[in-house]
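In what follows, a single structure is set out as structure tokens and then discussed.
Only one protein chain is missing; all other protein chains are in place.
Chain nomenclature is as follows: A and B, assigned in order of appearance, with residue numbering initiated at 1 for each chain independently.
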Amino acid sequence: MKRYVGRRILLLIPTLFGMSILTFGVSNLTPGDPAFTFASRLANRPATPDEVAQAREDLGLEGGLVTRYVRWAGNAVQGDLGISFSTRLPVRPELVQAAKFTLQLAIPAALLALLIAVPTGVVSAVRRNRPADQVLRVLSLAGASMPSFWLALLLVVLLAVNYSLLPAAGRAGTESYVLPIVTLALAPAAVLARFTRSAVLETLTTEYVVAARAKGAGEAVVVVRHALRNALVPLVTAVGNSLGHLVGGAAVVETVFVWPGIGRLMVEAILQRDYPVIAGIVLYSGAVFAVISLVVDLLYAVIDPRIRVGSDA
Amino acid sequence: MTVTMTGTHTAPEGGEHALPPELGRVSLIWRVLRRDRTAMIGVVLVGGLVAAAVLAPVLAPHDPNAVDVVRKYHPPSREFPLGTDNLGRDILSRLLVGARLSIGTAVVAGLSIGLIGLVMGMIAGWFGGVADTVIGRVVDILLAFPLFLLALGMTGLIGPGLRNMTIALVGVAWAGYARIVRSAVLAERGKPYVEAARAAGATELRILRKHVLPNVVPPVIVLTTIDMGVVLLAISGLSFLGLGVKPPTAEWGSMLAEGRNYLDQGPQMTIFPGAAIFLMVLGFNLLGDGLRDALDPRASRALTHG
Partner (left out) sequence: MSYVRKVGLVLVLAMVAVACGGGGDGDGGGQAAQPAANQEITVGAGDDQYVREGSSANLAVQPVNANIAETLTYLSPTYEVRPLLAERWEFRAPNTWRFHLRPGVRFHDGQPLNAQAVKATLFDRVAQQRGGGTIKAGPSSAVVVDDLTIDFTPTAPNYRVPEQVVHPSNVVYAPGSDPGNRPIGTGPFRFVEYQPKERLVVERNPDYWGDEAKLSRITFRFYPDANARRLALEAGDVDIILGVSGPDVKGLKSRGFEVPTSPVGSYEAMYANIHGAPPHDILQDNAVRTAISMAIDRRELVENVLEGQATADQTMIPPTALGRHRSKITGSPFDPARARTLLDNAGWRPGADGIREKNGRKLTLQLVSGFGGAEIHRPIPTYLQSQLRNVGIGIDVVERPDSASYQSLIDSGSGDLFLERGSQNDANVGFLPVLLFYTGGSGASAQYTKLFAPGPRFDEIIGPSVTEPDADKAQSIVADAMHQIIDVDHVVIPLAGLFQIYGAKKTVQGFTPHPSFISLRWDGVSLASGR
């Protein structure tokens, strides 16, 4: 087990290395001068030659590509991701702060998604191919098909502007969490509902469930005690994956709701050619995502002892 | 992008249990599909919207790019069934013509993802060795990141635009397929009938084509169908973030992104493109879901008996 974990962590290193070269390389080879962007944005007009030179110096853009990569990668290993082109502050604290804000949405959204998905999925499985199942399936597919930015706009106009029930945007007070979380939760809720349905369906046909039924256990007992419990195993994986994707999908939702999270940071960084931030986000999100999937795998092993045997395969 | 990954995990059910190839398989699938009411909604949606896209030049009541600012923000009427936008262009015509680009991109991207994933997965699974290691490493790297975030980053780095967005998406999304196909191929490779075929003197290519391919293609088809919807969502999302299509080209995502600046005066500019995206993605999803059931023998059996 320990060796398995160790190997998984070691494998992360070449992955991150490859990614760092990719992000750094691509971002430095694209046309456009970040120093000019920075200085022009500051001046709100095309920058003067002096201002561009000043910005180049301030942003550490002097020197060749290789020199800069070595400097950047060397620092990145020590946890220093360089200095943001837009704020000139160290990237890492900014990134950690933004990640905190994103998680404040993503975690409740994942929980909300589960709260919607599990009952829906179980009902769907038990009432398989009956009208209730079909309606729920179409509904959950509809949820997965909804463009989140569209939904977000409609919700804002309806609830925030027309009825003034909730703030339209920004991070201020508890109410401001409601709309972003609901918007963000919809797609994973739909996906997890479908997932729960198929996981429960699978266990419903297994021998011990059939046996439990034969022993005369009530349908509710069978579903909750046996089917759902066994369906938990794959569900944990799915939730882990959803979390990673909630973070990714947050870009759009954060833009609509002006939430200072990772997604918005990324979009802004792209529009400002702030490549230390772009590279930092890609690298760190990769690392975090890898850790999440590792944890999920370990949880998997804890819930289902059978996995442990097969883990070295 | 959530759908892809979850699809990734559910798909092998279909693959592992698929029957060996047989004649009339398509008609069998169609028979199963036709009894699935939700799948039929998907067929109607996808078929209808694709037909609308193909027939756009005939169906469009107006020139989609004809600017006439005097008639801007026209609410839906007989002349302009879905109203006009901020420059007086007919929204219905723009949606119809935009459908070609939006659906076309989704289909092309979906097929590319499926095809690249299929080929890579088969190479890795069947030949093993160095090919497997290299492909496996690349797949690991790509799958180590949240898909949308990575696609977003890549789009930002290689530069915005519909083409670059599509390249970025395809470039990161094929990895999931490759992994599924690889494990499916690995599973098939060890099966007795493959050994038997080999003993009977069949060439590798023939075994691949006759025995392995039919077993890995169905889950890929299901996933590809669903992912066309996912791609459409992702592309409209990127367009919405300002990384998309340049004007005046009509494309659903950029129409929607543009429309939100006119929520007050022309809500139709936001509502209808969003609805079009929603319906198209829903269609892909319903169809994919139905196909999954139809291609999964257990499911179809259950359908027949229950």
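Just so we're on the same page, a residue touches a chain if its C-beta (ideal position, glycine included) is under 8 Å from a C-beta of that chain, and two chains touch if they have at least 3 such contacts.
All figures in this text were calculated on a predicted structure; none of them were measured in a lab.
Asker: With the full complex in mind, choose from A:V96, A:V161, A:V224 or A:V291 the residue touching the hidden chain.
Answerer: Checking each option in A:V96, A:V161, A:V224 or A:V291, the one touching the absent chain turns out to be A:V161.
Asker: Kindly state which of the options A:F24, A:W72, A:Y177 or A:F195 is in contact with the chain not pictured.
Answerer: Answering carefully, the residue with contact to the hidden chain is A:Y177.
Asker: Provide the residue numbers of chain B that touch the chain removed from this figure.
Answerer: Counting over the whole complex, chain B touches the hidden chain at residues 65-67, 69-70, 72, 86-87, 159-160, 242-243, 246-248, 258, 260-265.
Asker: Residue-wise, where is chain A in contact with the chain that is not depicted?
Answerer: 30-34, 36-37, 40-42, 44-51, 53-54, 57-58, 83, 86-89, 94, 97, 103-104, 107-108, 111-112, 115-116, 119-120, 156-157, 160-161, 164, 166-178, 181-182, 255-258, 260, 264, 268, 270-273
As a working rule, only the chains that are shown with their structure count from here on.
Asker: Between chain A and chain B, what distance separates the C-alpha centroids? Give it in angstrom.
Answerer: Result: the chain centres lie 21 Å from each other.
Asker: Using the touch definition from the top, list the residues of chain B that touch chain A in their complex.
Answerer: 1-3, 5-6, 9-10, 13, 37-38, 41, 137, 140-141, 144-150, 152-159, 229, 233, 236-237, 240-243, 256, 260, 263, 267, 270-271, 274, 277-278, 281-282, 284-286, 289, 302-303, 306
Asker: Under the stated contact criterion, what part of chain A meets chain B in this complex?
Answerer: 11-12, 14-15, 18-19, 23, 26-27, 30-31, 128-129, 134, 137-138, 141-142, 144-150, 153-154, 157, 187-188, 191-192, 194-195, 198, 202, 234, 237-238, 241-242, 244-249, 251-252, 255, 262-263, 266-267, 269-271, 275, 278, 281-282, 285-286, 289-290
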